[in-house]
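All protein chains but one are shown at their positions in the complex.
Here is chain A:
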Amino acid sequence: MLPYLGCIILFLIGIYAILTKRNLIKIAIGFCLLEYAVNLFFAFIGYKKDALAPIYTNAQQARNFVDPIPQALVLTAIVIGLGTTALLLSVAIRIYEKYKTFDIKEIKRLKE
């Protein structure tokens, strides 16, 4: 149960950072935390207590294997997360070049 609680705490920290921080980089970090929380949760789903890694063995009797699919899916999700984080940070850098600040209070040229 404890690891799931850890996921939830990580998720909440991420949401907190996105909602309250004024610095673009800190928002990006908050977004990363959010993503790690979801990925971690996904990886935990495949876990079984005292199970083996799902590699072909010569064992004669049926063995208890860990579910490998969530791990494969999380790998994909991590790569997608890498792409979005890179894009988010590169847009943040371009914003800094134009506005000379990371403060979202000063970056509001778009009206309501």
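In the analysis below, contacts are C-beta pairs under 8 Å (C-beta built on N, C-alpha and C of every residue); 3 or more make two chains touch, one makes a residue touch a chain; residues count from 1.
Note that contacts and distances are computed from a predicted model.
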Out of "ATP-binding cassette domain-containing protein", "Urease accessory protein UreD", "NADH/ubiquinone/plastoquinone (Complex I)" or "ABC transporter permease", the chain not pictured bears the UniProt name "NADH/ubiquinone/plastoquinone (Complex I)"
Contacts from chain A to the absent chain lie at residues 18, 24, 27, 31, 34-35, 38, 41-42, 45, 67, 69-70, 73, 76-77, 80, 83-84, 87-88, 91-92, 94-95, 98-99, 107-110
